[in-house]
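Data block below; observations after.
One protein chain omitted, others in place.
Each chain gets a letter, A, B and C, in the order it is written, and its residues are counted from 1.
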Amino acid sequence: MAILVDDGTRLLVQGITGREGRFHTGRMIESETKVVAGVTPGKGGGDFEGVPIFDTVHEAARETGANASVIFVPPPFAADAIFESLDSGLSTVCCITEGVPVHDMLKVSDYIKMTEATLIGPNCPGVLSPGKSNVSIMPGDIFLPGNVGVVSRSGTLTYQVVNELTQRGIGQSTAVGIGGDPIIGTDFIEILKKFEADPETGCAVMIGEIGGNAEQLAAEYVQREMQTPVVAYIAGFTAPEGKTMGHAGAIVSGGESTAEAKSEALRRAGIRAATNPSEVAELVAEALGKA
Amino acid sequence: MAILVDDGTRLLVQGITGREGRFHTGRMIESETKVVAGVTPGKGGGDFEGVPIFDTVHEAARETGANASVIFVPPPFAADAIFESLDSGLSTVCCITEGVPVHDMLKVSDYIKMTEATLIGPNCPGVLSPGKSNVSIMPGDIFLPGNVGVVSRSGTLTYQVVNELTQRGIGQSTAVGIGGDPIIGTDFIEILKKFEADPETGCAVMIGEIGGNAEQLAAEYVQREMQTPVVAYIAGFTAPEGKTMGHAGAIVSGGESTAEAKSEALRRAGIRAATNPSEVAELVAEALGKA
Amino acid sequence: MDLYEHQGKELLRQYGIETLEGIVASSPEEAREAAEKLGGTVAVKAQVLTGGRGKAGGIKVVKSPDEAREAAEAILGMDIRGHTVRRVLVEAGVAIASEMYLSITVDRGAKKALILFSTEGGVDIEEVAEHNPDAIARLHVDPLVGLLPYQVREIVFAAGLEGDTAKGLGRTLTNLYRAFEGSDASLVEINPLVVTEDGRVLALDAKVTVDNSSLYRHEDIAELHDVEAADPQEQRALEVGLQYVKLNGDVGILGNGAGLVMSTLDVVAQAGGEPANFCDVGGGADAEQISTALDIVTSNEQVKSVLFNIFGGITRGDEVARGLLSAIERTGIDLPIVVRLDGTNAEEGRQILAENTPKNVHTEETMLGAAERAVELARNGGR
Partner (left out) sequence: MDLYEHQGKELLRQYGIETLEGIVASSPEEAREAAEKLGGTVAVKAQVLTGGRGKAGGIKVVKSPDEAREAAEAILGMDIRGHTVRRVLVEAGVAIASEMYLSITVDRGAKKALILFSTEGGVDIEEVAEHNPDAIARLHVDPLVGLLPYQVREIVFAAGLEGDTAKGLGRTLTNLYRAFEGSDASLVEINPLVVTEDGRVLALDAKVTVDNSSLYRHEDIAELHDVEAADPQEQRALEVGLQYVKLNGDVGILGNGAGLVMSTLDVVAQAGGEPANFCDVGGGADAEQISTALDIVTSNEQVKSVLFNIFGGITRGDEVARGLLSAIERTGIDLPIVVRLDGTNAEEGRQILAENTPKNVHTEETMLGAAERAVELARNGGR
């Protein structure tokens, strides 16, 4: 198995003819992802490295049987691209685009409740199931097939952690970068649930950051519901304090958004909490009995 | 059992101090419905026949444990009243109000997909489970507890059919008036599903009208999924032809909205189709082996 | 509420949709003046609240003011599907490159707005829908999200247009959705939507139906209601909140709730009678409304008996009985009236009637019995 993307994933690339779209489509094809269609309005009828290009996602999905999409369109058009994917019945949508307006994402994530689809991102590296499918901008060659599920708010930090795992010979089932924006399609808990349900995932790694309280909520879920061992790492112990105006933020979050507070909450929930990426790999090895 | 409302229903009346609200609250109390709260903004703190009145539904639900509401507020405020009920966590909402703008209902019925609640109506008589709970404007004294589930687009025609059943000694599990407006909260199929799942319902009666194609869709569902016998009646064989401008309506419905076309579709699906209310009772008796 | 073509176009123009220049005329002379003002070839188009006017000869294209006068003379007063033409729209001519179809309506099943678009616009669109359904693009719009840019693109790609003409179509669709939402319409239809030879996109016709329930928040639209066009009795019914449609039989019918009234019509037909009308007094009718309803129903000279079928829910039997008695007293109606009263406060209602029964009022226990009695009374000559 694996979660979200696998051998059965037929990928459509939205914004395939842009700079990032072209570059990463090439790389996803190299990782043996089945890229079946590209969409760029006005460029329908052409192709990119053998991948047919369509004007609309509906048409592309109908003609090619695509069931997932990855989005590289510029921020002002990203929400529209997500809606287009959702309305075309794609089940997994990864929005890589950085800088999508928060109010656009509020509307998108409300709408998604009316669908069966999963949105990953925006401002995320995507999803990769080693040896099966790469729907991401993650460097495929650092991954190794295996049984560790990785979920992260941060892109490059994910690569760092995956790299540390791979160097120790510990492979991954699926790595999911959920994105670091204030409003994202899928949170830690929903991904952890999928890992818990996935027989191929024997250990989950959660990589968090300062800000918000998503890690605390996830910790509660882990303690309450998960059998699969979880290793966590929160970055930002020495991060500069964010400047905040007004009181609303503090009232909402209850003021517990530092790395210390988060790591403390994780430990209280019985989760192994690392202090740097190398330690993550050590703790995973320990959890898997490979130390 | 019964569906939607029963002994456990704790009812809140929105618009309890208006003319209709006062009248029907009295009647629902007479039918031994547990009316636990009323809401009229600005009249909080008072009471109506011993039922405490609140300014907001949130407050009323929190204070009284109400889990269902019935709405009697005027049309311009009806959609807002529905949203208020949904956001307060009530699980069954009956909107009696007639004349709610269609575009308001489009928004409401979209929003409802994000909740767990059931909306009945608008422009409907409500829901009544004889001997258990009356969340409706239906005259309670024509009902008899029993095992026939009744679902109808028409208010008064429902009473007529129920009356015919009761006069033959055939009781009802629950009667649901889903309303006759173009956009309603709950369609035939969803109610038929609930009857199918209700061990107390041994036969379902579906009462339709000309217009739209809800009856045809329901017939398909009945044929495909239902074990419970279904008796149907479509009113409007001699109805004046509606005047329609433009082609869109005909293109959408495919032109099959006459009573003949509907009855034909029902019969094709193996459903007993009556030609008048008395015949409904006869066919039900037959279906229940009481003829 | 249906709008006339010229009203619909005015509404669409308010939302930025392009139409031809046009002038409304109610006499041949006005039509001549209008044609003179517009110059060149003009179309003289019957303004009626029904379809099929083209096939009925209600549209004529003419080349001079005098011809416009003649055309208007022929069209004004014409009967099109029961609608008398009282006004024509005189509209400037244009060179057309292609005709498309574009509409937005409410899809009851999906509970969403539905856009229909075809490059095969014109009078035969329903035929296209039946025989070549793929030629019609269908697109649902989520009511909360609204029309999205990608949806506009889908329609533009379906049209196969490019450049400024593509932009014109996109703008038209965006504005049409704004008009649909902004005016609480249940239908906005442009057929044909044309591309002119110089690449503009124009609405050549406009059918707009506004949701009656929303008129309270659209005073400007409510004012457009054409009182003269309606049957005077239907109009009077509307004003007091009743639904009334005249039919051709002799049994006047009056009940509460569209379903029950429809069923009553059916039962009367099954009993061998012919309904004279459909009259729904609605939910919660009071004595005043009941009285007006009876008045309207009996004002039809063909009516020989009246079947009064009430099953009370919101409507209360006592109110009904009082309304009936006051109507009889006020109007002196002496037609036979068969009353069948059940449901909310029916007991009280029946008692009120029993205490004051005028001799032309007959009560019956069942709907079937009441229908049979009314049919029999009508057959025996009524008044």
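List of remarks:
In this text, a residue touches a chain if its C-beta (ideal position, glycine included) is under 8 Å from a C-beta of that chain, and two chains touch if they have at least 3 such contacts.
Since we're looking at a predicted model, the values are computed, not measured.
The shown chains contacted by the absent chain are A, B, C, with contact judged over the whole complex.
The hidden chain makes contact, of the residues A:V135, A:I210, A:L266 or A:A287, with A:I210. In the complete complex, the hidden chain is touched by one of A:G180, A:G202 or A:P229, namely A:G180. Interface residues of chain C with the unshown chain, by the touch rule above, are 144-145.
Although one chain is not displayed, chain A still touches it through residues 20, 24, 27, 75-76, 96, 98-104, 106-107, 109-111, 125, 136-139, 142, 152-160, 163, 180, 182-183, 207, 209-210, 212-214, 217, 235-240, 243-252, 259, 275-278.
Contacts to the hidden chain, counted on chain B, fall at residues 41, 44, 55-59, 77, 80-81, 83-84, 87, 107, 110-111, 114.
Please note the rule applied: only the chains that are shown with their structure count from here on.
Common neighbours of chain A and chain C (chains touching each): B. If you average the CA atoms of chain A and of chain C, the two centres end up 53 Å from each other.
Centre to centre, using the average C-alpha position, chain A and chain B are separated by 44 Å. In chain C, the positions touching at least two other chains are 142, 144.
Within chain B, the positions touching two or more other chains are listed as 110.
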